[in-house]
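Mind looking over this structure? Questions follow.
As you look at this complex, bear in mind that one protein chain is not there, while each of the others sits in place.
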Amino acid sequence: MTSLTLNSLALAASHMSTAETVGFWILAPIALLGALGVIFARSAVHAGLLLGLVMLSLGVVYGVQDAQFLMFVQLIVYAGAVMSLFLFVLMLVGIDSSDSLVETLRAQRPLALLLGLGFAVLLVAGIADATTGTTSAGLEEANADGNVLGLAKLLFTRYVFAFELTSALLITAALGAMVLTHREKIGPKLTQKMMMQERVRGGRPSPLPGPGVFARSNAVGTPALLPDGTAASESVSPSVAQTLAGRGVESVVGRHPATIDAQPAPVEPESFEAESFQPETFEAEPFEWAPSSPESPPEPEPATTEEDA
Amino acid sequence: MSAIVAAAGDITAPSIEYGALAPMLIVFGAALLGVLVEAFVPVAHRFAAQVGLAITAIVAAFVGVVVLAGSHSVLAEGAVANDGPALFIEGTVLALGLASILLLAERSLDAGGSALVAQAAALPGSAAERAQPSDAVQTEAFPLALFALGGMMLFPAANDLLTMFVALEVLSLPLYLLCGLARRRRLLSQEAAVKYFLLGAFSSAFFLYGLALLYGYAGTVRLSGIADATRGSTKSDGLLVIGLALLAVGLLFKLSAVPFHSWTPDVYQGAPTPVTAFMAAGTKVAAFGALLRVLYVGFADVRWDWRPMMWIIAIATMVVGAVLAVTQTDIKRMLAYSSVAHAGFLLTGVIAANKEGLSGTLFYLLAYGFTTIGAFAIVTLVRDAGGEATHLSRWQGLGRRSPLVAGAFAFFLLALAGIPLTSGFAGKFAVFAAAIKGGATPLVVVGVLTSAIAAFFYVKVIVLMFFSEPAADGPTVAIPSPFTAAAVALGLAVTVVLGVMPQPLLDLAQQAAPFVR
Amino acid sequence: MSVLASQALAQLAAAPAPSPVPASGSFSLTVWLVLLPLIGAAVLLLSGRRADPWGHLVGVAASVASFLVAVVLFFSLQGHAGDERSIGQHLFSWVPVAGFHVDAGLLLDPLSMAFVLLITGVGSLIHIYSVGYMSHDAGRRRFFGYLNLFVAAMLLLVLADGYLLLYVGWEGVGLASYLLIGFWTFKPTAATAAKKAFVVNRVGDVGLGLAIMLMFATFGTTSFVGVLGNADFVSSGTLTAIGLLLLLGACGKSAQAPLQTWLLDAMEGPTPVSALIHAATMVTAGVYLVVRSGPIFDLAPDARLAVTIVGAVTLSMGALIGCAKDDIKKVLAASTMSQIGYMVLAAGLGPAGYAIAILHLLTHGFFKAGMFLGAGSVMHALDDEVDMRRYGGLRKVMPITFVTFGLGYLAIIGLPPFSGFFSKDKIIEAAFDKGGTSGWVLGTTALVAAGVTAFYMTRLMAMTFFGEARWAKGAHPHEAPSVMTAPMVVLAIGSVCAGGLLVLGGSLQNWLEPVVGQSVEVGAHTISPTVLTLITLLVVGGGVAGGWVVFGRRSIPVTAPAAGPLVVAARRDLYGDAANEALLMRPGQWLTRWLVWFDGRGVDGFVNGLAATIGGGSARLRRWQTGFVRSYALSMFGGAALVVAAVLVVRL
Partner (left out) sequence: MSPDWWLYLSAALFSVGAAGVLLRRNAIVVFMCVELMLNAVNLTLVTFSRINGDLDGQIIAFFVMVVAAAEVVVGLAIIVTIFRTRRTASLDEANLLKY
């Protein structure tokens, strides 16, 4: 978007210029298709990227509509920073980022589509009823000193209180993010010496066995086998076990090795399930799990890592 | 460049009446100080510092509101109204906020811990969490609560829709966070937070879209400007009515009117009970204040457009709230549905669209706020090994075991049911009388009928508490520290006093009545 | 009608009703009349066992203090001119609801003064008597508490300045009566009797309650000034209705036909209770009510006729029942019914009879209370034996009781110059003077009943004090202690003198005139007073002679002999209970059963159905709250779409 285009667009007083019409027919399909993509893309990452596309195209639309400052804010802050944050979190959460195609709520999908369509029709009808034939006043006058200056004037006069108020919002956001993620260190920082002492006193000076050792698979979710054929539960990282449990997948960790390897176990395994592999996801207190409603049977989760064991 | 500088010189410095804005600024300032406390005060003293700071700020702000009483002006370049209803609601919200802070500050109920989590970032049940000292508390909750309180004060005082929207977010964001900070039943708590957050953001989007359409219609988002535009306009006003409708969706969500109520029971149940109390009382009061201002200032002249819609919503709200509460088995959930039903009763007063409707609603809000905060405060006291015993069956025979607590709870329930000699009766009477005067008699009939249904489940709980045999392993009633005791006492006192002699406060609400334009 | 009437009232705000003079000076003591016994009751009932040793003294002190206040007020009142003897003391705004404003206030005028003196005077004597009578009872403190409560309520009843406050006192005495009849809760008969008295009184109370509501609907107020002063402006139909409802109330409290049955059973209570409540004071509340409401009855002749009929019927019934009973207290109770019948009859005669009714009420208060105390003394002496067939010959062992009782006897049969003569004779005269057939009928009834009264009272005297001793084995009758005999002596003096003193120079009539109006002599005397007096004395003499012949000169069998149908009927209280049972209780039971059935099937069915519907609807609706955020969002989105559609539709 060159300044030339902007100026020429700005000249279009009450009606869309031809350039704007062309712009509309290019940008609107992109934005709309992108938006539809957001809601229909199976992968969350794709949805995020498509949303970024919508935001970019809207940024251009702002430029077309004489909102230069907003255009840059949209591109830099919104499409840039906010969408990056989204994608970052998506990647963080990414392991089950693809939605299942099976809709578990009865009639949710048709109703949602129907409502979306109906709502759009209502809005369009209402807006059309109200604005057909109205002329656009244009922003030449308001932008006479330049868009940024005009906005600044408004921002620091009429909307100054709201502007100051947003500081509260931003502090809340920072504080909130910290509350939910920052963990305060309790106790002194461990020195190397202390860690060494702890390890020796902990009963296992040697490193933990790696997962998959002597097992049929070397996946991270498969425990190593001890010489007696039992599973070495410590060999699987608790977070992996926890993740699998959290996703409702019966972890091979918790299973008798016999069922994993289809071999008779020579020794009765110790009851490790009760101790270390109790998934730490849930509260220590007795917790009332509500029975899942008939509409939502537990989702069949495609096992990716451990079923080939 | 020089042109820009010259043009910048044109800007006259905005005038901001810091004195008249003092109550809000004190609260926000205290919240900021609270953030600094988190940064610089040693852990051992943080809790005391935060509680002291919060209470001091609230009391100071309340004094400020009292000093400002009677003013009738527009502040901060027209962004904030400083009139009777705004000050009345600010005072109410501050008092409710004080009670909520007291509840948040309670630490003697749960083995030294408060209702808030020790360390929100530590996974529930993890070693990191178990390593937390039992008396650790996420003290950031206090500045968060103060931010929310500031938002609640500004929300009904906002004189333009943009300020109102920002205030809405200022009050909502901290609450989303606070919802997820329960010490016990973290899963429920976090689920409540995520539900509240997503639906809240969803409703904010509707509010914003309405705002945008109204801006398109009126060319301004100032309520008085919108009112001017509605008067004598020849424009086709599809934008106006759609804008109003979508704006109302955002507001009705906050005050949990049907069909925008569905978050209420889940969030009330999942959130830590002091936060629930804060939400149930404060948010409702603030949201109704904002709704009143929007409808009475901005849309008074097009009331024939919004009244039919509000009629239907009010009826649906009363009926659904009362009927659904009947079969609830969790005390917090039941109170949540009761809060839905009360939103319906309050809407009746709003629909009256007259001076009595305004003052009656203001009175009802205050009465309801204190009653509900008291009721939730009592809920925090009834505990067993797993924390609060909120299942109704656990409350069986509580009246025999601890008659005082059960009696207070029964009294709150009676007030919620609107039994004479409680504040609930005076409030219902006020709004229903106003509605009849405003020509909404059928609405009042529905209101009375649903009150009868509602009375049924309140009384059911009372019967359960006093006329059933206590369970053998029933919950114990924890001895509260002076904090919770003060909150309960405040709730009881207001409920009794307003029930016995509501007149002074009704007069005050009537004096407060006119909105500034 | 009532609307018109109240409009008329509004215009006539300054109605010519005599508004009471505000209380000042010593009259501000009026409220203490009620407060003193009330405080006494509170102290006695709340202080617990530690007050047992001295509680009765507090009770007596409260009552006596109240009496002293009454005396002071009496003399203060006498210091006022006749038409200024109406002192109002406003207490507080009682029911300050907009549009329904009731002030609580006291009204001290000659009529209430007369009652106050009777209640506190006789009440104090009976308190003193009870100290001795109840000395062995473990619940004496409680008993005195109830007695004080009763005195307070009764004073409130007669001092109220409006019907609503009167109703409070009315219910208060009902409560006290209930508590005292059933005082010996270990006796099933006492408990049953208490319940019966309570229930029967409720029937009357419904009448009074309805009357008050009707008054409020008609006059817009319930104060005496407002109601009685404006009665002229209201149609006679309304007034008749009010009058009949008031009469129903009076019948309940004063044990008049058809609500008389409870009084005989009420004798299960301790004898001082019978003397105070069921002879001297509470049962006369009905008479007070009728006299107080005189202006209403004056304008409703039909209601007044009903009053006289009730009085006549009751006085005959009481007299008949009295002849057949062997239980000394029941004879006295029947006699009380009969005598109150006289009063009601007199009150129904209008202005001519109001003063006479009150006169008889006062004299009756003395002699009947005295006789009850005497009966109590006899019972006390014979181990609570009440059957007169087990008495006999007591005049020698209990001389004081015999003399005091005898004086009461002479008073009740109306022998000159004892007090009963003055009052009863006047009633008979007034009844005849009413004129017309009804006058003759009423007069004759009253006259004959006077003879019957003489008969059964003579029977009582003969069976109790004369003849051979028929005491149970091991009984050692003895005279009562002086704390009991002293009140009896005082009351006996009253029985002798009260009538004469009150009639002398028309003193009571003049005293009451500001309230009840001048007692006009209606036309000519039907029978000249002198002749009538002679006839009356003749009839009474006949009754005495008959009684003496039948019971004084023959020996009395210890078990009641078989008798004719009339006596059997009288022994069974003239089938009053049976009549009630057949006419009221059975249909009532059927009605109740039917109502219960209807309630169970119809109303409850509806209510339960509704509750089930709501519950079912609730349970179903609940399933919508699925817990899925997306469902919630769906409902919100749907709601938003509906709202938008709705406003667009409204707009189009």
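Here the chain labels run A, B and C in written order, and each chain numbers its own residues starting at 1.
One rule holds in what follows: contacts are C-beta pairs under 8 Å (C-beta built on N, C-alpha and C of every residue); 3 or more make two chains touch, one makes a residue touch a chain.
Computed from a predicted structure; not experimentally measured.
For the chain that is not shown, the touched chains among those present are A, B, C, taking the whole complex. In the complete complex, the hidden chain is touched by one of A:44, A:220 or A:236, namely A:44. Interface note: of B:67, B:123 or B:455, the residue touching the hidden chain in the full complex is B:123. Residues of chain B that touch the chain left out of the display are 120-121, 123-124, 162, 165-166, 169, 173, 176-177, 180, 186-188, 190-195, 197-198, 201-202, 204-205, 208-209, 211-213, 215-216, 219-221, 265-267, 269-270. Summarising the interface, chain A meets the missing chain with residues 15-16, 20-21, 24, 28, 31-32, 35-36, 38-40, 44, 47-48, 51, 54-55, 58, 61-62, 65-67, 69-70, 73-74, 77-78, 81-82, 85-86, 89-90, 92-93, 96-97, 99-100, 104-105, 108-109, 111-113, 115-117, 119-120, 123-124, 127-128, 131-132, 134-139, 141-143, 147, 150-151, 154-155, 158-159, 162-163, 166, 169-170, 172-174, 176-177, 179-181, 242-243, 245-247, 281, 289-290, 292-293, 296, 299.
With the whole complex as reference, residues 622-623, 625-630, 633-634, 637 of chain C touch the missing chain.
Criterion: only the chains that are shown with their structure count from here on.
For the pairs A-C and B-C, the larger set of C-beta contacts lies at B-C. The distance from the centre of chain A to the centre of chain C, each centre being the mean of the chain's C-alpha atoms, comes to 86 Å.
Shared interface positions of chain A, i.e. residues touching 2 or more other chains, are given as 122-123, 125-126. Shared interface positions of chain C, defined as residues touching 2 or more other chains, are 627, 631, 637-638, 640, 644, 648.
Residue ranges on chain A touching chain B, taken from their complex, read 122-123, 125-131, 145-146, 149, 152-153, 156-162, 165-166, 168-169, 171-173, 175-176, 178-184, 186-187, 280-287. For chain C in complex with chain A, the residues that touch the partner chain are 626-628, 630-631, 634, 637-638, 640-641, 644-645, 648. Interface residues of chain C, counted against chain B in their complex, comprise 611, 614-615, 617-619, 621-622, 625, 627, 629, 631-633, 635-640, 642-644, 646-648, 650-651.
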